[in-house]
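One protein chain omitted, others in place.
Let's turn to subunit A:
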Amino acid sequence: MTNAIFPSKANDRLLMIFFIIVVLAGPIILAPFGAGYPDLLQRFAIFGIFAIGFNILFGLTGYLSFGHAAFLGVGSYSAVWMLKLLSMNVIPAIILGVVISGLFALVIGYVSLRRSGIYFSILTLAFAQMSYNLAYSVFTPITNGETGLQILLDDPRVLDGGTKPGELPLTNLFGIPMNATQKVEFLGMTLQFNFGFYFCAVILILAFYLSLRIFRSPFGLMLRAVKTNQNRLNYTGVNTRPYTLAAFVISGMYAGLAGSLLASMDPLAGAERMQWTASGEVVLMVILGGAGTLLGPVLGAGFIKYFENIFSKINDNVLHSWFAFMPDGLENVMVTLVHPFVGKGWHLTLGLLFMAIVIFLPGGLMEGFNRIWRKITSKRETATSDTSSDAASTPAE
């Protein structure tokens, strides 16, 4: 039986292939935009995972958590501890990060999910701020306070303690260091293929695949029903609490995974990772890209990280070189006009962009792409009366 409303297996497979190709080709695709260096590529992948996880909670159930950075931080701390105590291999670090943040999410979710709407958001925010402040005070033995938790020469590292004296060991995966990078000259650009990025990319792909399965499952359908009409769902015989709690814990574990990956790339964990601005950032990522869509969160994460790292580095010298072709007077005028929007003013551009998207494209960037896609396809064949009820789930073919 063909079905119009449930995306077919072929459709999903196509989406997966598209995603895998784009992610693996990341260093090539992003190099022309000046974003092809390992550190930023790793960030794209890691925050992509964070946003995908957040979307499972916010995009599907509509519960807006303002405290997800706490799970990111907990994941980071757990991972660094594992690197300190056990081994510089990142696998145990990541496993512990995910488990601990999952437990943390279970506790916070259990309490916070007793309320919905703004009260839920405030409860999660309160928990996250509490964690943030405790990391500076009561928990300093665990978090090392303001200095942040880092690896030291005299850490026990019971499995691989015997490293060269006077040199900090590198995080690795069974001996391959995360900072191993292969540089390739290509069309005048230097492409950097970094092991750490590919490690994150594989995990990103797995994380995306899991979220795809959740979206398509009966569980995912129930979560969408929670978002639409929780009252009806209760009177339909469904206990909504365990559903929302499961979604909360899953998204908390995604955040923990992202946090432990951050620590795996750079073995350092600080409390600022748990601050409320970090929680807000992931909300922006998901809304910008398209809440409730599959690709949107990854796109939103990439967008914001790009602005934060690239747009913020455009200074007046760069601007002058952009407008150098103009007569001097005009050049200076242009530079003055553009100046507030770049460099330190990147927040302004991002803010305006965010407002424009929320007003004109409430479904985020994905809605924009879907509209364009529909325009192209409807021009090509006007006969198909495919009621794409769920525009969100049929992106990018």
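One rule holds in what follows: contacts are C-beta pairs under 8 Å (C-beta built on N, C-alpha and C of every residue); 3 or more make two chains touch, one makes a residue touch a chain; residues count from 1.
Here is the rule we use: contacts and distances are computed from a predicted model.
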* Given the choices "ATP-binding cassette domain-containing protein", "Quinol oxidase subunit 4", "Sodium:phosphate symporter" or "TonB-dependent receptor", state the protein name listed in UniProt for the chain not shown. => "ATP-binding cassette domain-containing protein"
* Which one, A:217, A:315 or A:336, makes contact with the chain that was left out? -> A:217
* Structure fact -> Considering the complete complex, of A:190, A:234, A:315 or A:336, the missing chain is touched by A:234
* Touch with the omitted chain, as defined above, among A:47, A:127 or A:243 -> A:243
* **Residue numbers in subunit A that touch the chain omitted from display** => 1, 3-9, 213-214, 216-222, 224-225, 227-229, 231-240, 242-243, 246, 387, 389-390
